[in-house]
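Rest of the complex left out; these chains stay put.
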Amino acid sequence: MGLSARNNLTGTVKSLKKDEIMAEIVVELGDGQTVTSTITRASADRLDLAEGDEVSAVIKASEVMIDKD
Amino acid sequence: MGLSARNNLTGTVKSLKKDEIMAEIVVELGDGQTVTSTITRASADRLDLAEGDEVSAVIKASEVMIDKD
């Protein structure tokens, strides 16, 4: 059935940066907006992440804030 | 200059549900994908959130995971 996380935004890896412990991934969504993620470098290596990969940005609903002007 | 959070996805409130302490908000992005957020009911009331509102879903990069098939 899958994971409880409510948010699963599909897109393409636009850029990827790694240091010793962390990695930063920018994912471009279908409407041109981007989502930035920091994960461990070990996870980025395990998933063999590279620019151009089709991925999902997965986010638990409790981590999402709302901003209204 | 604004907030350090890297992710700011603009969209429209599609649905809104409240109980005593929590509120659940579904935001529809430009490409039809949705983002679900849980915040306190007090925040939803303070922002006077309602269906149709233009809002942003704000997410710290450290909360975003990556899924790759």
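Quick notes on this structure:
By written order: A and B. Residues from 1 in each chain.
To be clear about the criterion, contacts are C-beta pairs under 8 Å (C-beta built on N, C-alpha and C of every residue); 3 or more make two chains touch, one makes a residue touch a chain.
What you are looking at is a predicted structure, and each value in this text was computed from that prediction instead of being measured.
For this homomeric complex the structure file specifies 6 copies in total, of which 2 are displayed in place.
Here is the rule we go by: only the chains that are shown with their structure count from here on.
One inter-chain figure worth recording: chain A and chain B are separated by 16 Å, centre to centre, where each centre is the mean of the chain's CA atoms.
Per the touch definition, chain B reaches chain A in the complex via residues 5-10, 24-25, 27, 29-31, 33, 35-39, 43-44, 47-49, 53-69.
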